[in-house]
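A single protein chain has been removed from this complex, and every other one stays in its place.
Moving on to chain A:
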Amino acid sequence: MNITRRATLAIPAALAAPSLRAQSLTKMRVSVIPVLDVAPLHAAIREGYFAAEGIEIDTSTTAGGATGLPGLVAGQFRVVFSNVVSIMLGVREGLPFRFVSGASKGKDAPPDILALLVRKGSGITTGRDLEGKRMASNTRNNIVWLRGMAWVEKTGGDWRRVSTVEVPFPQMADALAGGRVDAAIFSEPFVAAALETHGDKLERIGWPISETAPGGTNAQYVAMAEDLAANADLFDRFGRALHKGVDWVNERAGQPALLELIANFSRVPLARLQKTALPAYPKGVTPAELDELVATMQRYGLTGTYPASAGLIHRTARV
């Protein structure tokens, strides 16, 4: 996989920037999760945008966000893709994370990248019905969980009375269909997969993002404050290349080329991706979206003192 990625990176780079010395590429290791949100990063790698800025990206896939942020603190990664709640919890604990770029947001109207599914015939349609029931989330205290709790409250339920069970996304459909949980918050492409394979047993009852915070923030790229201060120029180049990747993706919204790119890095079958809802791909991070998020976190038990959000946004994300 690594070999082919380097090869595909080298060819367009040679065409785009013939004057560039191959040895001058700065290696940057980026932690990613194999999800739809990282499409712009892979587009920028494949199209040679990073190579044109003198950067070689080495992606490292982790199964969940859990190993990414500690790896950033330990100096294993220069940049980490992570969900915004995990990032802000780290910031609250005093870790010097700074936003380098936006990654994904919900769209203003359905379909969302998150969906709440229940068994057909269970009679559960609102958060109120979920009180005293078991709801699956991939992790507790992340953006998926937070949006799910907000949905419960929005539809008349008390989030404290819904018990959360941690189930990894790939196992959620089986857990739900098998009656091990009563509801589950899925993220794409697992929504599409669950409805494709368990469509006779499962149904969607809610859109946790567009029903509670339309266009709500979801995930970003972060780096360490000291690294950003010491290597501001490198990160400027990183931001430029990544944002060209964002443009590439946004220009091809709904086109087969984008789905082929995603199928390539995520290995999700193309046929399933055609039924999958994609997020919005923003370049920047705004203080307003972070303030909204922190207010929501405070409301659902993730209380504490968070630093002013404007100071957390590096200049590459102020676009």
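Note that in this section contacts are C-beta pairs under 8 Å (C-beta built on N, C-alpha and C of every residue); 3 or more make two chains touch, one makes a residue touch a chain; residues count from 1.
Operating definition for what follows: contacts and distances are computed from a predicted model.
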Q) Looking at UniProt, which of "Sarcosine oxidase subunit alpha", "ABC transporter permease subunit", "Response regulator" or "Iron-sulfur cluster assembly scaffold protein" names the chain we cannot see? A) "ABC transporter permease subunit"
**Q.** Selected from A:Phe50, A:Phe81, A:Phe97 or A:Phe190 as touching the chain missing from the view
**A.** A:Phe190
**Q.** Touching residue (missing chain; options A:Gly156, A:Pro170, A:Pro256 or A:Gly304)
**A.** A:Pro170
Q | Contacting the left-out chain in the complete assembly, out of A:Thr26, A:Ser60 or A:Asn250 | A | A:Ser60
**Q.** Residue ranges of chain A at the interface with the undisplayed chain
**A.** 1-3, 34-35, 59-63, 67, 70-71, 74, 76, 169-171, 173-174, 177, 189-190, 193, 197-198, 266-269, 272
